[in-house]
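Yeah, one chain of the complex is gone here, protein chain that is, but the others are all in their spots.
In order of appearance the chains are A, B and C, and numbering begins at 1 in each one.
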Amino acid sequence: MARITAGVGCSHVPAIGVAMDTGITDQPYWQPVFKGFEKSREWIKEKNPDVIFLVYNDHCTVFDASCIPTFALGCAAEFAPADEGWGPRPVPVVKNHQKMASHIAQSLILDEFDITIMNEMEVDHGLTVPLSVMYGDKTPEDEWPALVIPLCVNVVQYPAPTGNRCYNLGKAIRRAVESFDEDLNVVIFGTGGMSHQLQYKRAGLINQEWDTAFLDRLTSDPVGLSQMPHVEYLREAGSEGVEMVMWHVMRGALDDDVTEVHRHYHVPASNTAVGHIILENKAS
Amino acid sequence: MARITAGVGCSHVPAIGVAMDTGITDQPYWQPVFKGFEKSREWIKEKNPDVIFLVYNDHCTVFDASCIPTFALGCAAEFAPADEGWGPRPVPVVKNHQKMASHIAQSLILDEFDITIMNEMEVDHGLTVPLSVMYGDKTPEDEWPALVIPLCVNVVQYPAPTGNRCYNLGKAIRRAVESFDEDLNVVIFGTGGMSHQLQYKRAGLINQEWDTAFLDRLTSDPVGLSQMPHVEYLREAGSEGVEMVMWHVMRGALDDDVTEVHRHYHVPASNTAVGHIILENKAS
Amino acid sequence: MAIKKDYEDIPGTFVFDADRGREGYHLNQFCISLRLQKNRDAFNADEEGYLDAYPMTPEQRDAVLKREWNRLLELGGNIYYTSKLAANDGINFQDLAGIMTGMGREAYRDMMLNGGRSPEGNRYQSEWDEKETD
Partner (left out) sequence: MAIKKDYEDIPGTFVFDADRGREGYHLNQFCISLRLQKNRDAFNADEEGYLDAYPMTPEQRDAVLKREWNRLLELGGNIYYTSKLAANDGINFQDLAGIMTGMGREAYRDMMLNGGRSPEGNRYQSEWDEKETD
């Protein structure tokens, strides 16, 4: 039986990818950002997941405004890094566990989540940056050490799915994973955030107090946290801070009781507060 | 306030469209098919809905296998008839109530239905044939008498959404319609079916007894009917009979108590049993 | 797989699930491309050349070229896709069913006019197996 053993929350700031791709991670600006991922890289090497279920959002790269799925599950054999306007990131193609992905799709739909199945898809920084920060530098000739099942969530066109829906989707993903017969160690990633606003006159908003409370409540009060209305994200964490709803998918897929094994928080990376957490199921 | 006043269940057999488009509806083969819609045409002229919320499925025409949404809501300004392999049907372009459509999309997502928003979309016979049978012959120069909000449901790639999910979606659509401020008379269509199998060695399966019970239970036992598992549709009503799940969306959007004001059932149209029902809310 | 395929004992029927969808992906994408006139023209002018753009298996390609309609379904095709190839050849859904059932166009049409294929004896594979050994 496959099982989800841990969850990773992680910002996916594109500038972090650019810093890695251009080799400037030891500059004073970037050094503290990457310092906080040193322990994470050891942890994931140790944990060595077979499959990463990666919840992210596309940033109007692969999905244009003609078709906007709320939840799009990647069922293709592989996912190439997309050109986001300055050429594709020089990282490996992402390989899927295709059979498990379509098992999860079937299970989720029968479990009354109205998934869109993607049999062809490229992926943007929302998916590749978390892999880069966790696994370190990889060239297009390398392979990512884990297979990746991508779940792309709409958080650009209002409304994103509610936190409650995301949390319950996490629970349904867990049921789907646990009903897959292969013996696989699965880690789930929730990505995006933390507080940031990229647009207009309020750009640059950072709310460290709010971010810290969010990270705390992932362990102490995940259900309560998932009830937060959209307007609070928008007002308190910036218009792009609503990406944080994706972390509830990750949290919902874990046990009620988890152990926080690592946390990292730093301001700034570009316009953004970088946040990162690793949660393990107590039984694992 | 907008309100849903009635529901129409209706087969959408492509051959019915071809018969109308080629002017052979008075041939002995087709005459009984169209005879049963005479009362329906009077009814809809009388009812004169402002908006039709039309639940249908695409038949691998507009959606290919690369992207398969479970529920895709049409939010574009208009929807052109698609070329399905023999040229587009010579019928009017379908016009949307775009503002109401996007209101419904927002409402459904906040109500935890994971809709895919379509801002560009063509439509196949699944949508245009029910309009043709209800409104009669129309040329591309005419206009459909009502605006149409299309909801496209995946019933081709297994699994379709459950009957229960469809029924509850109907209830959520009703809530969305009733929270739209404009004073509009809305009729909801559920299309597809009845029993039919288009494929392989069991093609031609027709189950009149099952179809009749389905039509009966729409009035007498809609909730029980919505609990039917997929395998019963597939086994009893043919592999393409699973389209009938879309009728539950229509039924869920109506009052618990409805009056059956018209029914029509005929075998065959091409490979298919033609079924049709009109249900009115008692209060309307 | 832990999701039981409770539909596999229906005779003469393929349920187009994820496993079939994966197997038939490029075949089906080829078929749907024929919904546009410019693609139908290109395919009809040079079938082999047109098919080169779709990385299907040799068996699938062969079944396309030979118009083996049942074989296309056995190899992961879905009827809504393969019917686009049939439409290109001027074959409608009813005549395609006449071919796939092995009954032929007239006999199939007559069956439909007489109420269609009864569900009696056509619900379970075991019912078909019995018939064959009769």
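For the reader, a short list of remarks on this structure follows.
Throughout what follows, a residue touches a chain if its C-beta (ideal position, glycine included) is under 8 Å from a C-beta of that chain, and two chains touch if they have at least 3 such contacts.
If you're wondering where the values come from, they're calculated on a predicted model, not measured in any experiment.
In the entire assembly, the chain absent from the figure touches the shown chains A, B.
Contact with the chain not shown here comes from a single listed residue; of A:A80, A:V93, A:L198 or A:A213, that residue is A:L198. Of the candidate positions A:A2, A:A15, A:L184 or A:L215, contact with the unshown chain belongs to A:A15. Among the residues A:V93, A:V156 or A:V223, only A:V156 touches the chain that is left out of the figure.
Remark: the residues of chain B touching the chain excluded from display are 75, 98-99, 102-103, 105-107, 110, 119, 179-181. Touch with the hidden chain on the side of chain A covers residues 14-15, 18, 59-61, 64-66, 82-87, 156-159, 195, 197-208, 210, 229-231, 234-236, 238-240, 267-268, 270-271, 273.
Definition applied: only the chains that are shown with their structure count from here on.
For the pair chain B and chain C, the distance between C-alpha centroids works out to 25 Å.
Rounded to whole angstrom, the centroid-to-centroid distance between chain A and chain C, based on C-alpha atoms, equals 40 Å.
Separating the centre of chain A from that of chain B, both taken as means of CA atoms, is a distance of 38 Å.
Among all residues of chain B, those that touch two or more other chains are 65-66, 157-159.
Shared interface positions of chain C, defined as residues touching 2 or more other chains, are 17-18, 21, 25.
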